[in-house]
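Here is chain A:
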Amino acid sequence: MQKEVLIADSLSVSFNHQTVLDEVSFSVAKGEVFALLGGNGAGKSTTLKTFLGTVSPHSGIAKVMGLNVTSEIDKIRAKVAYLPESVTLYGHLTGVENIQYFLALAQVNCTDADIEQALKRVALQQNAWHKKMSFYSKGMRQKTAIALALLRNAPVLFLDEPTSGLDPNAIDEFNQLIANLATEGTTVFMVTHDVYGACHIAHRIGLLDQGKIVGMFERGGQTNIDTEAVHAAFSARNRP
Partner candidate 1 sequence: MSIFSNFSREAKFLFKQKHLWAFYAVVVCLSAFAVYSGISEANHQQATIERLLEKEAIDRENVIAKQKDYGSAAYYTFHLTYSEPSAMAFAAMGQRDIYPWKHRIRMLALEGQIYETDADNPELSFLGRFDFAFLVSILLPLFVILLLHDLRASERSAGRYDLLVVTAKNQHSLWLSRAVILSLSLAAALLIPFVVGAIVSQAPFADVVLMVLVVLAHLLFWMVISLVFVTSKKAIKQSSAQIASVLLSVWLLVTVLVPVVSDLVINKMVTGPSGGEIMLTQREAVNDAWDLPAEDTWTEFLKTHPQWQGKTTMDSPFFEWKWYYAFQQVGDQKASALATAYRDAIIKKDQLAGQFALLSPPMLTQRILSAIATTDTQAALVYQQQIRQFHKSLREFYYPLMFNKAEFSLETLKAQPQYSTYERAHKKHMENN
Partner candidate 2 sequence: MISKISYDEWRFWHRSKLAASILIIGTVLTLLSAIVNSVKMQQTAHEREHLQHAAESRFLEQPDRHPHRMVHYGHYVFRTPSPLSIIEPGVDAFTGTSIFLEGHRQNSAMFAEQQQASGMTRFSSLTPSFLLQVIVPLFLILIGYASVTREKEAGTLNIMITQGVSIWHLLTGKYLAVLASGVIMLLPLIIAAAWASLTGEALISTGTFVVGYLLYIFIWSGIVVVVSALSKKSSASFAALLALWVLFSILVPRIGSSSAAALAPSAGKLEADYAVLAELRKLGDGHNAQDPAFVQLKNNLLAQYKVDKVEDLPINFRGAVAQYSEAKLSKVLNEFSERRMQQELAQAKISRQFGWLSPTAAIRAFSMMIAGTSLETHHRFLREAEKLRYDFVQSLNKVHQERLSYDLDINRYKEGVVARVDSANWQVLSEFTFTPDSATTRVTRSLPYILQLLFWSLVIAVLLRVAVRRIS
């Protein structure tokens, strides 16, 4: 029984002879909310994509629930849910249809009642459920995607800039949702450049800069991570 759900061990990725990730190592435990924080081009998304198998590592090891990303990606994908940064589902389908389609793709069986329940949980207004996605606002699309992720019932959740474009109310709801999921045992891995959001929600924050982990901040008991400290460290690295 492995306690670490996500492991990155000396992970390096390069594109066109340019190193994007340079020997990155960290691990995330079951039920933990881990945020990878960094500026533009720091390598956050690359790290995320390595775990999802859409980017292959140059050297080093990345594992999800003990499965290696380079050799067992199909097994990994069955166990993870992913929330992309800007959610564009299919505009020609309704919200419910989109969820049904993606669940079918994942070969997850869900009843209509399950879907309704999930949509209620993410607080998507009911009159939008059967409207075409092309009429959705960004927040509504985001909520639909979260509902989809919930329905996947995945033990690991990957989030890419999850709160960008959401209004403050929605952000609160979202944070509450993530906290609940974590208590239920879901492992959450998110990448963001939003210092405050990260501090608010994460149990642990890794600060990434130019492909390297340059700092690690941990929550002490019930108190959130110290925003000031993280912010200072972040700005020091991202001065114009």
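In this section, a residue touches a chain if its C-beta (ideal position, glycine included) is under 8 Å from a C-beta of that chain, and two chains touch if they have at least 3 such contacts; residues count from 1.
If you want to know what made the cut, all candidates are chains of the complex that A comes from, given by their letters.
As the structure is a prediction and not an experimental result, all values here were calculated from the model.
Candidate 1 is the one that touches chain A in this complex, out of the options 1 or 2. For chain A in complex with candidate 1, the touching residues are 49, 52-54, 74, 77-78, 80-82, 84, 86-90, 92-93, 97, 101-102, 104-107, 145, 148, 152, 158.
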